[in-house]
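The other protein chains are all here in position, but one chain of the complex has been omitted.
In this document, chain identifiers A, B and C correspond to the written order of the chains, with residue numbering beginning at 1 in each.
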């Protein structure tokens, strides 16, 4: 694959522009783009969520994102990957994360996009606190 | 899953509005949306493509899309699926198809989106002709 | 009986139009119709495959064709 692999990362308190993310990865050589959009759900285990608060160790999070993307580039023939993650206070329905992956053929785009979000959730130092009517919980913190 | 499963289909010669497709499937109960965007590539086996021409047996294509979506709803706990396919003359970089799938959890959205595009390419009566400088080819028509 | 047949993609080009009218024996099946079409348009045999749809559903070879049915020639699809 002669094409150069490009990546784009952003961690921001501003709303994420999904079309801008897609635009970052598309080009005339891409036949398929897979995009994952993670949004804030109204319920957690049946309990109404008032809001979410995201916090990042931003400099390290960007390094870990870079590492994930390098692994994805090594595993699949994809052209470009963009990862945008929002931090701060998010309401139900808000977009927390967008991952867009382009490739000549769709299988690689699907595989790399899924790998990227799955690994991001395991290794990238970003945390979310769910705020309910009767209290708040840092997700995954306790057994 | 108490939530009603909804589907949206469109076959149109107008440009596809990706954000509108995403908007059709997102709601407060969705935690993840997976979107596949198929675009016109500049090269086919190294040969420059001038344009693509898509043709559909529209009424049957809509029925086949409906059938795929019903299968996906039966297989995975997804909330909503939108399929928009463009027909007519498309230029390099144009979007030919968008599939957006929402679910409470991302694994179902990824699986159902991939199933939908893979099956669409096998069963939905839509055809594309690739136009090159020196001729044209109906894709997959001949051995 | 006379049957109206839609032709798409390369089949439209091979058959010289998007709508054909073909006189077929009563009690014809999709299989016999497919054979008649291949005899009349031999280039259809050069395709990877082609299927018939009857009333917007893919038809098995033994599916009966009735007067008034909408039959379509479906060459290999390539959407997406």
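Note that in this section contacts are C-beta pairs under 8 Å (C-beta built on N, C-alpha and C of every residue); 3 or more make two chains touch, one makes a residue touch a chain.
Just so it is clear, the model here is predicted, and its values are computed rather than measured.
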Worksheet entry | Partners of the unshown chain among those that are drawn | A
Worksheet, complete the sentence: By the document's definition of touch, the residue of A:49, A:69, A:90 or A:117 touching the omitted chain is A:117
Worksheet entry | chain A residues that touch the omitted chain in the full complex | 38, 54-57, 59-61, 63, 85, 96-97, 117, 120-129, 138-143
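Convention: only the chains that are shown with their structure count from here on.
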Worksheet item: For chain B and chain C, what's the span in angstrom between their mean Cα positions?
Response: 26
Worksheet item: Hey, how far is the Cα centre of chain A from the one of chain C, in Å?
Response: 48
Fill in: Shared-contact residues (touching 2 or more other chains) in chain B
38, 117
Item to complete: Name the residues of chain C that each touch 2 or more other chains.
Response: none
